[in-house]
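Here the complex is missing one protein chain, while the rest keep their positions.
Moving on, here comes chain A:
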Amino acid sequence: MEGRFANLWRLTVNESKFVESALQSELRVDGRGLYDYRKLTIKFGKEYGSSEVQLGQTHVMGFVTAQLVQPYKDRPNEGSFSIFTEYSPMADPSFEPGHPGESAVELGRIIDRALRESRAVDTESLCVLAGKLVWSVRIDLHILDNGGNLVDAANIAALAALMTYRRPDCTVGGESSQEVIIHPPEEREPLPLIIHHLPIAFTFGFFNKGSILVMDPTYVEEAVMCGRMTVTVNANGDICAIQKPGEEGVNQSVVLHCLRLASSRAAATTKIIREAVEAYNRERSSQKVKRHHTLAKSEVSGPIVVVRKRQQQKKSSGQEKAAEIHFWLWLWWLIVTFWR
């Protein structure tokens, strides 16, 4: 097992000193300003509820699925949702496969708290039969590439996937109105989830004993920084969650400054997410219209494989031989007949 530890990526002393001394003069290694974010792109997959978010070099995918389960005893009228975070070994050579480590669990808890406690996702609309059947929504977050600031990227991936997810429509029927019929998407249009507001996470990194503040740290800066804090706010100016897990102590004025920075950026990020979701919805509905016209035959243009037929040759050689034998027999009969 010592071989494993020899492969962990460690920052050299020269690199960490360079990053720190550059920050003293308010310069960041990738040329950004102290409070600038990297480029954010949000893409969606084929199915409902799958999103792919890229924040600079950080790459996160989110998938949303739902199934019918029994509700909790103390909340018989509400559905539930749960977040599963997968730190894939693809993202970082130090991530081990198997059970999630501390940072994976912390990331899942930050996003979960922001969505649950602030009631961003409406759980009462997920109830089908009070006390018997409710929808349980499951959010899977896959970290594909660790370029730093996983919390923000994973949060946006979860929100984008939730906004584009459609759950199957179901009706209560049967003899004693206890049976639930789930309609497949071809029969009835699936329904979106009701989301009241979007809580967006902003991560800050502290350097030089808490005096220098940086937003959206890269993985190099994360290895150097002495403390961090994540603030989750929404566009209405509400603070949904604050997470500061120990490390370097920071002055109150700095914390308030962070909150102000986060609230000023929340509106812009919310707008980016909503625009991406609307563009995806428009494209999806225009595709549906096309399908009605062309009878579900897509323009598939894959390569065509040519297979040479060897079997027919075998059959013809057999037939030829039989014909030859027939010919010789006939010739022999002819000779014998005319010999007389």
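Just so it is clear, a contact is a pair of C-beta atoms (placed from the backbone, for glycine too) under 8 Å apart; a residue touches a chain by one contact, two chains touch by 3 or more; residues count from 1.
Everything below uses one rule, namely that contacts and distances are computed from a predicted model.
Selecting from "Coatomer subunit zeta", "Exosome complex exonuclease RRP46 homolog", "Very-long-chain enoyl-CoA reductase" or "Dynein axonemal assembly factor 4", the unshown chain of this assembly corresponds to "Exosome complex exonuclease RRP46 homolog" (UniProt protein name). Between the chain not shown and the residues A:Gly33, A:Pro89, A:Pro185 or A:Pro245, the one that touches is A:Pro89.
Checked against the full complex, the candidates A:Leu11, A:Val29 or A:Leu144 give a single residue touching the omitted chain, namely A:Leu144.
The omitted chain makes contact with chain A at the following residues, 2-4, 6-7, 45-47, 50, 57, 59, 61, 63, 65, 84, 86, 88-93, 97, 138, 140, 142, 144-147, 296-298, 300-308, 310.
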